[in-house]
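Take a look at the structure set out below.
With one protein chain withheld, the remaining protein chains of the complex are depicted in position.
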Amino acid sequence: MDEARDVAAPVPPGMSTGRIEAFSDGVFAVAITLLALDLPRPEPGHGSLAHELVQGWPQYLAFVVSFFTVGIIWVNHHAQFAVIKHADRTLLFLNLTLLLFVTVLPVTTSVAASYLRDGGDEARLAVALYALSLEVMSLSFYCVWRHAGRAGLIVASLSPQMLRRRTRRNMVGHVVYLAAAVLALLSPFAALALCGAVAVYYVHPGARGAPED
Amino acid sequence: MDEARDVAAPVPPGMSTGRIEAFSDGVFAVAITLLALDLPRPEPGHGSLAHELVQGWPQYLAFVVSFFTVGIIWVNHHAQFAVIKHADRTLLFLNLTLLLFVTVLPVTTSVAASYLRDGGDEARLAVALYALSLEVMSLSFYCVWRHAGRAGLIVASLSPQMLRRRTRRNMVGHVVYLAAAVLALLSPFAALALCGAVAVYYVHPGARGAPED
Amino acid sequence: MDEARDVAAPVPPGMSTGRIEAFSDGVFAVAITLLALDLPRPEPGHGSLAHELVQGWPQYLAFVVSFFTVGIIWVNHHAQFAVIKHADRTLLFLNLTLLLFVTVLPVTTSVAASYLRDGGDEARLAVALYALSLEVMSLSFYCVWRHAGRAGLIVASLSPQMLRRRTRRNMVGHVVYLAAAVLALLSPFAALALCGAVAVYYVHPGARGAPED
Partner (left out) sequence: MDEARDVAAPVPPGMSTGRIEAFSDGVFAVAITLLALDLPRPEPGHGSLAHELVQGWPQYLAFVVSFFTVGIIWVNHHAQFAVIKHADRTLLFLNLTLLLFVTVLPVTTSVAASYLRDGGDEARLAVALYALSLEVMSLSFYCVWRHAGRAGLIVASLSPQMLRRRTRRNMVGHVVYLAAAVLALLSPFAALALCGAVAVYYVHPGARGAPED
């Protein structure tokens, strides 16, 4: 649909962003659904069901944090692409890098959750790596946005002030994730909670106006 | 597409619901397809194929109930968003919570099915948890709808009468799921059948007029 | 988008079919991708890689047959919904039933493939069940079409002659699948080949005019 318009235009103004969003939504949807596949699935004959379920609580916690983190990234990706009017190959590449770290998240979540459940010393490293995987995801997100700003891919109706405000908001996440990666070496559960707090932050503060803000 | 319009408008009227639906559809589609992955897959050399297949009947039953439940939730989600004209951050968060419980369903289905097949006493707890997972999914669905009504996100053309009728219909599910969770402690199979009856109810009674009713 | 129009219309003419197609496409896409997950994945230290790969040929064959069968069903689903202008709840339910058998196909394919590879007597039953799973999928497809015709959900521009021609074409598949289910009891490989022939038939004969024919 949009494709046809691009092609018919005298000078192709770049790639339409509709299919980038559709593809990204697909990856977000699959990754967020796969997160649940690693929740504990007790089986008959391996100890009491109730006991198995209670033991699984670090896995539920990690699942919920990762689920809402991907959800929030999806919401912000949506808001971001609402003001990106065209795409160049660099943007596509940066967006693919973001999606790569989204697809990796079910794996880092699963590893962190199983070490947290085990309770041994290696849980520190496992959660630090988990926080780092969120950090690189967040960083890729920031790079998509910064490139779009510099390459003039953003709609003119967005004021420079709003542009700066969004860039600042984007910064918060990856500062806190780095802090969480360090904190994990002291207390893995505190680090996981801090990662969850980022998701809560991104749900709340901009809620006054339109969700795009 | 819709994005462009939002941005061009003098005062951004909120987030368009098109991409929320697309993302939700993706999660529904992945979760409903993953349900089948836990069906019994007999392998050569582990007893007769026919015997293995017949033994698997509680798993087929749980699969069919979950499949049509997700299907019906998807249909009603569609009808719901047909009259929600904008989204705010709370709606996005509530919708994510709904999707979280949709992604958890393949896990609770799998656990309930394997305990039902085993036939031991723990099947009661496993099916009670299954019914509760449907209940929280149903509750999240109701919260999306109630928030949309209170926050004025619903199209004006929907009469207050129709609004109330839909709210009542939404209530049915989570009352019955709670009853099923209690019933499971007496008879897990009766509870599973009751959960299936909810799906049948949501397919049928509103069928006179348009499916949106 | 289409939703808004439905709602604004004085008398809601029924559910738009756009989101049914989007959801169905999602299920088709996930199911067709999951088919490949059961291909043999030889691992180091379990015999020669070349030998393992050659042994896996019944699995490749079953995969290719199922892949193109889902692909063709998707193509025909597309052609079908191109002329279905509205949906009622029965159509939604029948379409969900079709999707249920689509999601089951990776399981029946996997079971048939592993018994075919094993080469024992039970391969007959495994392939007969596989053919039956294609048959019920095909039957659901036919029921969607028949209901749409009877309930007046089809665009007026489709001539009764074309309607009958399509109905006849739809019949072919489920006659042949039933034959394949019987043939499997004699020769599972011949039955699998016959299932593959149905996919080839649906790719070819209507190819003269538009793919909708």
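We just call them A, B and C in the order they show up, numbering each chain from 1.
Please note the rule applied: a contact is a pair of C-beta atoms (placed from the backbone, for glycine too) under 8 Å apart; a residue touches a chain by one contact, two chains touch by 3 or more.
Bear in mind that the values here come from a model prediction, so they are computed numbers and not experimental data.
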item: Sole residue of C:Val30, C:Leu153 or C:Val198 that reaches the chain not shown, by the stated touch rule; value: C:Val30
item: Touching the absent chain when the full complex is considered, from A:Leu61, A:Ala79 or A:Val104; value: A:Val104
item: Absent-chain interface as seen on chain A, which is shown; value: 1, 3-4, 6-8, 12-15, 19, 22-23, 25-27, 29-31, 34, 87-90, 92-93, 96, 99-100, 103-104, 106-107, 110-111, 114-115, 117-118, 120, 122, 125-126, 129
item: Residue ranges of chain C at the interface with the undisplayed chain; value: 1-2, 18, 21-22, 25-26, 28-30, 32-37, 39, 41-45, 48-50, 53, 64, 67-68, 71, 74-75, 78-79, 81-83, 85, 155, 157-158, 203-204, 206-207, 209-212
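In the analysis below, only the chains that are shown with their structure count from here on.
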item: Chain B and chain C, separation of their C-alpha mean positions in angstrom; value: 24
item: Whole-Å gap between the CA centroids of chain A and chain C; value: 35
item: Residues of chain C touching at least two other chains; value: 30
